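One protein chain is absent from this view; the other protein chains keep their places.
This part shows subunit A:
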Amino acid sequence: MAKEKKRKAAEEAVDGDDYIEREDKKPKKQKLILASQIKNKEKRSAVYAKLKHEKRVEKHKKIKARDAASKQALELGEEPPEKMVPRTIENTRELDETVCRPDDEELFAGNDADEFSAVLKQQTAPKVLITTCRFNSSRGPAFIKELLSVIPNAQYYKRGTYELKKIVEYAKNKEFTSIIVVHTNRREPDALLLIGLPDGPTAHFRLSNLVLRKDIKNHGNPTSHEPELVLNNFTTRLGHRVGRMIQSLFPQVPNFRGRRVVTFHNQRDFIFFRHHRYVFEVKEKKEGLKDKKSKASQGKTEKKAIARLQECGPRFTLKLVSLQHGTFDTKGGEFEWVHKADMDTSRRRFFI
């Protein structure tokens, strides 16, 4: 700033002496110097600090004004001014016409007729066969062990060198309802293949971010009660189908006494798996802490019901790579959905 002044003074001096005639013709332009152009580090940092401070002061002013306005509106009984909602990717998601609507009868009819309806209507109990790819890995067996504890009525069979199609036949004979194949790559479980039986669809997921139970701090130990399922955000038709497929792995009669919940949460096409045990508690919350002035309301305590979770079991994320109609048959099968590279071009477009 001082530099600026000096410069201006210099300019004026020059102008004053030599270019007196021109003064009335050209109004003096004030040269704005960016803070980043100041070469002196101390001076520059001082200028930045000042700018930052100014910004913060302005922001605080805005917030205060907004709060005051809303409070005033409330007191007067009018409607408070609209709260500003930040723009998120979920808010600005591209419009997808396949999003399930509540009044879609076709959807419900489809649900009745699809491959999972037998299990989901409890006509058959789910029975899951877990196996691996031909080469096992270091983390694979541990992961499978944990999967066995999460999914009730699941059995592990060693892979051997059987072809997958033969395994599917074998499982059909033994009346399994689904197969899970854990595929490993570079000694880490990498992909999950979910095959519904008898002629259910085959879903190929990519597995990432696997955290085993022993690596979770303060983990809990799951019991053998049937878990509750929570499936979040499966909005589109494809998502609905995938959701039902996942649902068909678990028995539809959760044992609430066990207080176990298994969550599949879909966010931006990533399905996050979590396994918790929960507890409902009553939390005492002191009302009126915000309003420091009115001491009269400080004695009031509100009881609020909260749920608390303790994580147990593995934690991983799935991403759908392809969904194939019918059991496993990559060459001759009909693919309902395949992930292609040009689906990733838009940051606001999701499919599940």
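Heads up, the rule we're going with is that a contact is a pair of C-beta atoms (placed from the backbone, for glycine too) under 8 Å apart; a residue touches a chain by one contact, two chains touch by 3 or more; residues count from 1.
Quick note on the criterion: contacts and distances are computed from a predicted model.
In the listed set "Erythrocyte membrane protein band 4.1 like 2", "Protein MAK16 homolog", "Small ribosomal subunit protein mS29" or "Protein prenyltransferase alpha subunit repeat-containing protein 1", the entry agreeing with the UniProt name of the missing subunit chain is "Protein MAK16 homolog". Check A:S70, A:N153, A:T263 or A:S322 against the missing chain and you find that the one touching it is A:T263. Within the whole complex, the absent chain has one touching residue among A:S36, A:T92, A:N173 or A:N218, and that is A:N218.
Touching the chain that is not shown, out of A:S45, A:N232 or A:S346: A:N232 (per the contact rule at the top).
Contact with the chain that does not appear here is found for just one residue of A:N40, A:Q155 or A:N209, A:N209.
Where subunit A meets the omitted chain, the residues involved are 88-90, 99-103, 120-122, 133-134, 163-165, 208-209, 217-218, 220-221, 228-235, 239-240, 243, 247, 252-254, 256-257, 259, 261, 263, 265, 267-270, 272, 274, 276-282, 284, 300-310, 317, 319, 341, 344.
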